[in-house]
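For subunit A:
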Amino acid sequence: MDSVLRAENISKSFGPIEVLSGISLDLRPGEIHAVIGENGAGKSTLMRILSGHLAPTKGNLYLNEQPITFAGPTDAESHGIVLVHQEILLAEDLTVAQNLFLGREIKRFGFVDDRTMRERTRGILAELGTRIDPDHEVRRLSIADRQLVQIARALLVPHKVVAFDEPTAVLTPIEAESLFAIIRRLREHGVAVLYISHRLNEVKAIADRVTVLRDGRHIATRDIEGLEPLGMARLMVGRDMSKLYPDKPATASDQVILSVRDMAVPGYVENASFTLKHGEILGFGGLIGAGRTELFEGLVGLRPSLGQITLRGETVHFRDAREAMAAGIVYLSEDRKGKGLLLQQNLRINLSLAALDKFTRGSLIDVGAEEKALDGAIKDFDIRTRSRDLLAGQLSGGNQQKLLLAKMMLLQPRIIIIDEPTRGVDIGTKEQIYRFIAGLAENGLSVIVISSEMQELIGLCHRVIVMRNGRVAGEVAQADLSEDSIVYLATGVHEERAAEIAAGHA
Partner candidate 1 sequence: MTETVLRTGAEKRRLKIDMRALSPFIALVVLAIAGALINPDFLTASNILNVVTRSAFIAIIAVGATFVIAAGGLDLSVGSMAALTAGVMILTLNSLGGADVGTLAIGMLAAIGLSAACGLANGLIVTFGRIEPFIVTLGTMGIFRSLVVWLAAGGTITMRNFELRELYRPVYFGSIFGIPVPIIAFLVVAAIGALILYRTSFGRHVVALGSNEDVARYSGVPIWRVRTLAYIIQGICVGIAVLVYVPRLGSATPTTGLLWELQAITAVVIGGTALKGGVGRVWGTVVGAVILELVANIMVLSNFVSEFLVGAVQGAIIIIAMLVQRSVHRGR
Partner candidate 2 sequence: MKTTLLKIAVAAGLMTGVATGAMAQQKNVTIAVSIPAATHGWTGGVVYHAQETAKQLEKGYPGLKVIVKTSPDGAAQANALDDLMAQKVDALVVLPFNSDELTNPVREVKKRGTLVTVVDRGLKDASIQDIYVAGNNPEFGRVAGKYFVDNLKQGNVVVFRGIPTVIDEERVSNFEKALEGSGVKVIDKQYANWNRDDAFKVMQDFLSKHPKIDAVWASDDDMALGVMEAIRQAKREDIKFVLGGAGMKDMIKKVMDGDKMIPADVSYPPSMISTAMGVTAAHFYTNAPMRGTYVLNAQLITKDNAKEHYFPDSPF
């Protein structure tokens, strides 16, 4: 079949560092072509070259078999190649319609023609199967709806190739399912879809062909037939990945360390009760917005909360994170970049920030001790960094998560609450983090894992508590752990039915 966009021997260097070397790829009309690889494998760079954001150092691009070079993203767009960014790039204070047409407003007699833009926005959104009001401010939309608006904005121009960069990173399974419906519809219309992800189950579900990159090199391009997620992982990592999840530690005792009764976080959570045992890994599942994050932020004093918390038999109430830390409870935010690490500061300052008291002598900070702690953290947590003077923001997602773990572990906590431990983390690092969490439990610590990835909850946790609409919907014991049981509690309906609702067939 003829390709609509073809890359031949593409290389890209930044200074002396070659981040892509000799990549060839062809995209055919009416196919969904997934590109997978670990973080730093070169997926995003390749995507940016194909969509005109970057020019290749070597190699050629062909559009309908004609050689072409793009002057920039706008030029690529004018040739029908559009990119849906991973980050939400919308102006929050403008309405949906205003965002859609930002920079390409329809004008009438020199003035913006709001009515036409609103009508066209409504039309496009309807095609995507959503009923978002074009006059809503983007600020008021959920993350999933914002993602849809972003897709709508990309599809506004005539398109032959649409590239999605990790589109499901912020979506719940149901929302992801309706996005897949949209992507399949694009395929039916003969559009070539480039799909970047490291969620391998997703790739298996939606892609027609898969290209694997590793360390900037092309490893394989295969049809999806006969390629299972485990096989993909093996190709990505370059070694056997049969054991992503470690054995569950058998150390969970019956001794309760923390019990929470009738916890309420005004506006988010009501009547939440649960217990946590020594050496236990307790999962918290549910849809985004179910109140999981807010429950634990309330617990550790980051939000105002009501309810009875009993820690080792004593009633406690924390007014801020400092008090919770002093009591041996740490919370690692899902928002690593916004709430976990100081991106503009170096590794040393980030590492010691929460446990600074341990590094002060007299009233002065002992920088030597900090450096030693950093050496230890780099070794123990396998933080991979070009130089120890890097800023935290320059680390990859996986290494940021390791640094955050190292930072909080300096407090020597007894209870560790990790919110989305592997979001934005590549598969190799995921495995390391899982092993680390299991290790904590083996040593008698208690871990709470909040996750939207059901496989993670199933593979890692002893028990999973599922929340729905700010309430605890139920608990799944280890023996009963399955995607279906979690989804049922999270949505109140069985999975097939949920997918139907999401797809708008209800």
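Keep in mind how these were chosen: all candidates are chains of the complex that A comes from, given by their letters.
Just so it is clear, contacts are C-beta pairs under 8 Å (C-beta built on N, C-alpha and C of every residue); 3 or more make two chains touch, one makes a residue touch a chain; residues count from 1.
What you see is a predicted model, and the numbers here were worked out from it, not measured in a lab.
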item	value
Given options 1 or 2, the chain of this complex that touches subunit A	1
Complex contacts: residues of subunit A adjacent to candidate 1	17, 19, 40-42, 215-216, 302, 320-322, 324-325, 331, 333, 335, 338-345, 349, 352-354, 356-357, 360, 363-365, 367, 371, 375, 378-379, 382, 384-389, 396, 399, 407
